[in-house]
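Every protein chain except one is present and positioned as in the full complex.
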Amino acid sequence: MEIVDPRPLLALGISLACALLVFATGRHYGRRVLWSMGAALLKFGVVISLLPGAMAGEVYLFRLVEFPPGVGIGFRVDLMGLFFALVSSTLWIFTTIYAIGYMRGEADRAQVRFFGFFALCVAATVGIAFAENLLTLFIFYELLTVCTYPLVIHKETPAALKAGRKYLIYTLGGGGLVLLGLVLVQHAAGTLSFGQTGLLAAGAHDGPLGGGPLGGGQLGLIFAVLVLGFGVKAAVMPLHGWLPSAMVAPTPVSALLHAVAVVKAGAFGILRVIYDIFGLELLAQLNFTQALAWLAVVSIIGGSLLAWRQVNLKRRLAYSTVSQVSYILLAASLLNPTATVVAIMHLANQGFAKITMFFVAGAIEQGSGRTEINQLDGIGRQMPWSLAAFTVAALSFIGVPLLAGFLTKWLVILGALEGEAWWFAAVMVISGLLNAVYWLPVVYRAYFRPVTGVVADPGWLLRGPIIACAAFVVLLGTTAHFHLLPFSVASEAARVIWAEVAN
Amino acid sequence: MSELFDLVLLALLITIALLVVRARDLLVAAIIFSGYGLGLCLLWLHRGAPDVAMAEAAVGAGVTTVLFLVAIGVTGRKEK
Amino acid sequence: MAAALTVSWSALAAWPHWLIVLILLPLGGAVLTPALYALQRRLVPWWALLVAGLTALTVLPLLWRLAHEGPFSYLPGGWARPYGVELRFDEFAALLAAAVALLAPPVLLFSRRYAARAVPAGRLPFYYTLLLLNLGGLLGLAITADLFNLFVFLEVVSLSAYALVAVGGRPVAELAAFKYLLMGAISSLLILLAVGILFALTGSLNMADVAQRLPALATPAALTLAAAALLVGFMLKAALFPLHNWLPEAHASAPGAVSAVLSGLVVKAGIIGLVRTYQLFAGVELLDTANLGAILVWLGAASVVMGSFFAVFQHDLKLMLAYSTITNIGYIVMGWALASPQAMLGASLHLFNHALIKTTLFLAAGALIYRTGLRTLEELRGIGRTMPLNCAALALGALAIVGVPPTAGFVGKWFIALGALQAGRPFFALVVVFGALLAAVYYVRIINAFYFREPEQKAVVTAREVPWSMLAPVLLLALLCLGIGLLARLPVEFLEPAVARLLDGRS
Amino acid sequence: MKKPLVIALLILLALALLAAMAELPAVGQADAPVHTHVSARYIEQGEAETGAHNLVTAVLLNYRGMDTFGEVLVLFTALCAGFAVLLAAARNGNKHYRQPPAPQESGAVPVIAVSPVVSFVVRLLAPFIALFAAYVILKGHLSPGGGFQGGMILGALFIALTLVLGKQYSARLLPVAWRPWLYALAPAAFLVVGMIGLQLTGYFLGYPQEPAWHGVREAMMVTLEIAIGVGGAVLVASLFLALESD
Partner (left out) sequence: MLPEMLLELRPNLDYAAVVVLFCIGLYAVIVKNNLIKKLLGLNIMETAVFAFIVTSGMVEGGAPPVLGPGVMPPLASPLPHALILTGIVVALATTALALALIIRIYLQHGTIEADQLRELD
């Protein structure tokens, strides 16, 4: 059931308004905080108000403009998009609180820029989640690129500028690929709108507007272009170079890159490509996802191996992201209902766990200036709250039951076995082991090595979000079957996607 | 006769044009160019275009040349 | 009420003389400007603005009539075609006319304060005269349906353009103007030569009449020469690669408002010329128009790539913009030559949109130079802090030139890329995307310098926003860059029949 | 090394041009399209339709009046362009202005030195030339000549007089205060006559054709001729003055 409803636009508008207000009046600390927090909470409210209806099978639509006929900006809330929006707007709240504490020492001008662009980034993320068509998605995808750039170069040091340039070259290149894919899809299908179980499926059967039926080659080109285009942001292995470099940015920005928005946007884009542009049926015939799966495997293993080699905590976290996000791609490319659930679910699982770890890394750096792993000896006893949270997240990544990460691994394995692709199941196990190999030593050091120097847990502005996010990791892992909680949303989303196929 | 006049005139024009291009001294070139205008004037008359001939005499041979001379007066007459 | 309004509109549009008024207004206004200056020199900028405004209003009934009746003609002197000079208002003329109408008033308003500083005082009246002549000439060139008349108006446009480049008195500009003049004069001669050949072949100068008579001819070499001379001539005027050399310096060294007109409108004269050439030769079977098209497609693509490539490495803001003009001319020509409905549609749209965007950019850049006297990105670092509104306009314009949806720059490129696929030539869709990427690179360079660097120059630190009469046009145009992108539906629906007609005429 | 290449290319160009021109109707053939299509009508009916014996004038002022309007505009543009490029860059504190270099020793031409004999001849002939120009202008629609040709002759005469007699004289002949109005004369005359035509015939630049109106038609033509003649002369003369002033 499709309902015209302005709430998707409202959600976007709140973030945009927040950005404008921050830019206009944000020199004043109180206002800056007020706008950011108010907008974060308000937006979360708006997004969550969409949830009950969406779970009941409603789809909210809002078309804004159509500039060339048939091509326009529109919003459409389906469960998958809503899930992503929920994750990002929940994380926005925590990140805002954390950032208020973290950035307190910075100059006003820098803070205004930070909070303003941060709000813009979140607006772009909502736009991506609620995009009604590929063009809208692309617009917000690029907006995200552009608005992240000032955050990446926040410190304006030569290293930051260099990282910023690298980030832009990668992501703009990816954007170019997506644009090309956009043109190709429009040409092949005559439309860009999602929500019809495979835009291209119709074209493949009936022939596109302009010519004969689409050949496998054309479809392959479209798939490759789009997946690689989105893959840049998702930091798929050969295209991941920007992510570790971008670690020069302040911690809340890393959180944004790794958990709230950027990397997720890429992964989400690939989900859209698979479920909405190609559609499950068409892809099942075409076998392209096999290639994607192997790409994901390379990233999962390669990312882990590279993370292992890092001695800098944040860099290790960065490479770990490369590995973790590819879970989503691997799951999505398995093309079965169980795996679909986890492809969506992992957007949240990875997000909450990774943001916890970043918050902790940031708190450590803020409190003691320590950035290298070998400087963390005994820190667990000095910062009990933070390191407990860190440990929870690490265990989640390793795949310890009752934590979010376990669900991911378990379901991917189930999905892989369902599709009789046992080697992918093996990959999940190996990845879990690798996670253990590079996270457990950190935990060990923190708790069992002698203390050096003086550090303490950060203030509550930082500690609160850390604990809350860690709590979420536990929550995600234990409350899988409560209605309206993330897991049920994800499984409902997957059910809807597969129900359309069944019809 | 007319044919011959035509041919001679054309040959003359080409020769003058070459002279204009070859002349090292800009002043000389400009003055030869005024001769070129007069030759054209004759050509137009011969082609049955007295109106054009009149304009060419005034403009091509007269005004344009004077303007060139003025410019050469500022810039110097020697081409390097 | 609505009905009454409609009736009065159509009554207004039915007055037959709007088309001649359209060119008489700016040209007549220009002619009286020096005299007015002698009477009351303060009035001259306002006078020019008034004339431009009235001209802009004149376009409205014309567009209305075109939308309701299709193309229509006006016959000065009342001589039937082909005996007199015919003026014809078709969709392509309308595009350029609409661009002129939209951009002339802001440019002139901007000029009032800008030119007072950028142009030596004694030259001011002639600055306005030349601007009006240039705009009037452009309108005449757009609406004329006569080959020789086209040449005459082209000369009005060109001569005024050469002088406008040099009007600021910068030594670089004078050299650039001379180079421009030499190239322009050669291209004019080629065009005149082609007109002569076509006249010798058909005995007529009216474009429609010539186009009707050409297919019956059996003179391939002469036809080829005429077509080639027209093409090369107009390509020179449009600065298509590899005949683009004169453009960057001329457009970069001219005063800002002039650069806006030159880059936004004057190069479009060349494009209109190419369109007319196409219309002339569309029915000629002796010439393989497909071959001709193939050459143009590649030249257009080369323009896109080379222009962007050079633009990326420029330090001077205006030079960067000038090279970007070459790129965008490339898009337009490429779209045209691809000759699929969507590509032609896109090219036509881009003709208008690029005029708007580039005018915005050059005016904004002019305003920066007005305040700081600085031109390179290095020197201008941090200017976004002291001139935030002006820089925001520039940033918006730059976003549009990159082609980010939903700005005006997107629609044209979108259709050109789709049209490339429609024509079965995906490579050129790739060129469009690649060009957009390169454009994004220089966009980032501008934004980076303006917003994310500490100011170093004293002029930057002490800069203020320009006066409202300069800022308002810039902001208005920048908003239009966005607004027209959002409203792209209208022109698309307006142009589709014209493109279809043109393509029908060919087959 | 550049020259041979250029010459080779030019020869290629020449061959291409020759090949194309060889296909054109042979020179002087009376049945070429040039003569049979549009021109034929001008020759057959031009006199009746326009009242001008000189068909070139008929084409210039009547059939293709828009071209001629454009032509005077081009001249006007050139003058404004000349001013815009040359005028007073030094005032207004133009920082780009540099002192002009001293004229080169070898090449300097003392603008144009006029010998007494020439001066005398010019002064002697001036009234006659002016009279001739006036005749060319006024009778342009009847015999060879017209506003343009006469205007150019007048302009040339003015230039000659300025060279001979100096600028004070030219200022008397062409008062500075009038100049801006005189620049506008030729194009403005087109506007006015065109509008009159629009009133009379319903077309811009239309001329009434009914026999009763023939006098008006001739008056309109002569008005245009005079305007073009005088205006053209002023424009050309001013161009000279503008260039010469530096």
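Letters A, B, C and D mark the chains as written, and numbering starts fresh at 1 in each.
Operating definition for what follows: contacts are C-beta pairs under 8 Å (C-beta built on N, C-alpha and C of every residue); 3 or more make two chains touch, one makes a residue touch a chain.
Because the structure is predicted, anything quoted here is derived from the model rather than measured.
Partners of the chain left out, restricted to shown chains and counted across the full complex, are B, C, D.
For the chain missing from the display, the contacting residue among C:142, C:181 or C:460 is C:181, taking the whole complex into account. The set of chain C residues touching the chain not shown comprises 148, 152, 155, 159, 162-163, 166, 171-172, 174-175, 177-178, 181-182, 185-186, 188-189, 192-193, 196, 199-200, 205. Panel shows chain D; residues 2-3, 6-7, 10-11, 13-14, 17-19, 21-22, 24-30, 32, 34-35, 38-39, 42-43, 46-47, 53-56, 58-60, 64, 67-68, 70-71, 74-75, 77-78, 81-82, 85-86, 89, 96, 98, 100-101, 142-144, 146, 148-149, 236, 239, 242-243, 246 of it touch the chain omitted from the view.
Where chain B meets the omitted chain, the residues involved are 6-7, 10-11, 13-14, 17-18, 20-21, 26, 29-30, 33, 36, 40, 43-44, 47-52, 55-56, 59-60, 63-64, 67-68, 70-72, 74-75, 79-80.
In the analysis below, only the chains that are shown with their structure count from here on.
In terms of C-beta pairs in contact, C-D outnumbers the other of C-D and B-D. Averaged Cα coordinates give chain B a centre that lies 38 Å from the centre of chain C.
By the touch criterion stated above, chain D contacts chain C in their complex at residues 16-17, 19-25, 32-39, 41-42, 62-67, 70-71, 73-74, 76-78, 80-85, 87-89, 91-92, 94, 96-98, 177, 180-181, 183-184, 187-188, 191, 194, 197-198, 201-207. By the touch criterion stated above, chain C contacts chain D in their complex at residues 16-17, 20, 24, 27-28, 30-32, 34-35, 37-38, 74-79, 82-85, 87, 120-123, 126-127, 129-130, 133, 137, 140, 144, 146, 148-149, 152-153, 155-156, 159-160, 162-164, 166-171, 174, 177, 197, 199-205, 213, 219-222, 224-226. Residues of chain D that touch chain B in their complex: 54, 56-57, 103-104, 106-112, 136, 144-146, 148-149, 152-153, 155-156, 159, 163, 236, 239-240, 243-244, 246.
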